[in-house]
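A single structure is presented below for examination.
For this depiction, one protein chain was excluded, whereas all remaining protein chains were kept in their positions.
Our next item is subunit A:
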Amino acid sequence: MMKRWQAVKRLLPLLAVFSLLLAGCGREDLSVLRPQGPVAQEQLGLMKLAISIMIVVLVIVFAIAAYVLVKFRRRKGQNGVPEQVEGNFKLEIIWTVIPLVLVIILAVPTVQQIFAFGDDHYNDKDAVQVKVTSHQYWWEFEYPQYGVKTAQTLVIPTGKKIAFELKTADVLHSFWVPSLSGKMDTNPDGTINRFSFSADKEGVYRGKCAELCGPSHGFMEFKVKAVNGDSFNNWVTAMKAPAVLPEDPALAETFKKQCLSCHAVGDQGGPVGPNLTGIGSRESVAGILLNEGQDGGKPVKENLKEWLMDPQAVKPGNKMPNPKDLGLTDEQIDGIADYLANYKLNY
């Protein structure tokens, strides 16, 4: 027992060096190496321990290899036969036992964390429940405690445990927000998963689908927006407010008939497609067209128009019919894009 901790202590300086090195890697809102919540933090801690042990192994192997390759090259005129060594019991025991010890050092915290991570917090009193349903190629987020449904941008309060229940509506997907937590698959009924994480700081974090789910698998992105508790409550109130429809009655009629058969705004519409309530204040259109304020983002209306003009060009294989095939004219599309771009929530 003593020895194990001494070994860990010896690894500490290495750990510190790697923390510094790794921290420079990638975007703050995306990289596994720059965790923004306690779950990702712990997972990175385990990774650092593993990397440190592995670097020690690599250094030993590389050093022996380098020494052997330099020292024991065959030289000119070297014709005697080298001694044929059968083996060495002591050495062989050493390189069986040391790896075993290293494995144990890694295994103990691994098992601890597996069980900690496996705890079900879904029914904790202060947890915010979120039912995640994945679709080809978009994310649906339902808050059963608040009676609210949204899509593509998951709004969460900071500092609170967010307890997820994950399932899919079609093929397998995997729910992954690298800077907040490792991923978890979304399976069909019967194999539904639960897990939880939390965000310490306000901000927008990038989420991705991590299980091959069809052509647009790479475009099945989403955002996690962490806001303070008051803002979160405001957001819930705003989501529950009655729907705002286009001012022009003709356009409103078209919108109702053509769009709300699948999509929902506020208290109106259907559940087949992504919920559009307050889409104008989200970070992206269709998860992949970034809006102003994001790196390389464009105005919301431009993105909405790009999407509505030809959804297949943006996300190949997605299930939304082309609005033009539904009989919408360019002006109507422009009008709907304008309406949606201005459908913002204040929170």
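The rule is short, and it goes like this: a contact is a pair of C-beta atoms (placed from the backbone, for glycine too) under 8 Å apart; a residue touches a chain by one contact, two chains touch by 3 or more; residues count from 1.
Everything below uses one rule, namely that contacts and distances are computed from a predicted model.
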**Report entry** Chain excluded from display, named as in UniProt, from "Cytochrome c oxidase subunit 1", "NADH dehydrogenase subunit M", "ABC transporter permease" or "Aromatic ring-hydroxylating dioxygenase subunit alpha"
**Finding:** "Cytochrome c oxidase subunit 1"
Query raised in the report: Of A:54, A:250 or A:272, which one is in contact with the hidden chain?
Result: A:54
Report summary line: Touching the hidden chain, out of A:209, A:279 or A:341, is A:209
Report task. Using the touch rule from the top, list residues of subunit A that touch the missing partner. Result -> 22, 25-27, 30-33, 40, 42-44, 46-47, 50-51, 54, 57-58, 61-62, 64-65, 68-69, 72-75, 78, 81-88, 91-92, 95-96, 99-100, 102-103, 106-107, 110-111, 113-115, 117-118, 136, 170-172, 174, 176, 178-179, 181-185, 187-191, 193, 206, 208-218, 221, 288, 290, 295-296, 316-317
